[in-house]
Every structure is written in C-alpha cells, then in structure tokens.
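The complex appears here without one of its protein chains, the remainder shown in place.
Right after this comes chain A.
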Amino acid sequence: MELIGSGRLRLATVWLGGCSGCHMSFLDLDEYLLELSQAADLVYGPFVDAKEFPAGVDVALVEGAVTNRANLAMAGIIRQRSRTVISFGDCAITGNVTAMRNLLTVAETLDPFRCDGEASPAFDYAAVPQLLPRALPLHQVIPVDGYIPGCPPGPDRIRAAIECMLRGEPVHLAPGMLTFG
C-alpha cells in the first residue's frame, strides 16, 4: 500500500455499536504496540483525543455493528476519508451480540427502558441517537476491505492483520484465525 503523507501508516480505530472488547484486545498487543508506533500514527480512536475523524486515513479498524443513526453517519464519514476499512470483530462483521435485538422490533427493544410503562420515551432522542430498525454488519452499510473475526479477536489476529496492512497487502488470515466468537 502506498502510504498517504509522511510514509507512516495513518491508522484510525472506531468504536460503533460494540462493547469496546475489540479495543481492549487491541491494547493486549502489549509490546507490539511500541513496534507499531514506529510504523504507524494513531490518528483517531477512543485512545486518542481527536474530536473529528480526520481526512487521509490509510486504515480504519471499525469495531461494532451499525445500530443507530450516529453509527450510520459515522460509517459514511469513515468510508469517505479512509483508504482501507476493516471490520474489527464479530459485531462489525455479523452484528453479533449487538444484533441480538434484531429478533425484536425497536419498540419492543426499548420497552423495558420506558418510565413506568408510560408511552413517553425515556430517551431524549436529541441527545441519544435513534436506533435503526435493525443493527447491521458494517459491510451492509459501506464497502469493507477486510475482516478480523472474533469476539473479541485475539491480539494474534489483530497483529497478523496489521502486519498484512503494513506490507500493503489485503488482510488475509489463516483458517485458525477466522472463527467467529
């Protein structure tokens, strides 16, 4: 992959409708994080104090399903501003735990959260993003270039995928690293 800008990989990680377990697993890369910091700049993510998803990202690792309007808008921005988008973990790939609500309607999902069974919604939708009818895998919303399965994917999988990207190759994981769950 020809790198944009400085020749270092501009890496972003995003947390959509997931539990942050994939990001915790990312931190489990331990000392490899030091090696990675030699080759890549983390330009956006829950670990970075950047308010806006920047332009010119080489690789975006996206955790979580697209489950609400904010996720949907963010997915569009990620795709526009990133050269390579990777579904990071089962929720992004299959919907997984986030999509368990898809067995219910949105109203049924929200019912337990309404005050005293009152019809008035407990959520102020101006502050809380509105749920989509179904939680969706990322690739059903935007084109995705690679997948790192697992709930969460183990650090070995994340490292193998990052190494593919640093070599400028598409993400290709061995069968042993492809299991869901």
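By definition in this document, a contact is a pair of C-beta atoms (placed from the backbone, for glycine too) under 8 Å apart; a residue touches a chain by one contact, two chains touch by 3 or more; residues count from 1.
Throughout what follows, contacts and distances are computed from a predicted model.
Of "Bidirectional NAD-reducing hydrogenase, diaphorase subunit", "Electron transfer flavoprotein subunit beta", "Putative DNA modification/repair radical SAM protein" or "NADH-quinone oxidoreductase subunit E", only "Bidirectional NAD-reducing hydrogenase, diaphorase subunit" is the UniProt protein name of the chain excluded from the display.
Residue A:Ala99 is the one among A:Ala99, A:Val141 or A:Leu166 that touches the chain not shown.
Contact between chain A and the unshown chain involves residues 87, 90, 93-97, 99-100, 102-104, 134, 137, 139-140, 144, 147, 149, 151, 173, 175-176, 178-181.
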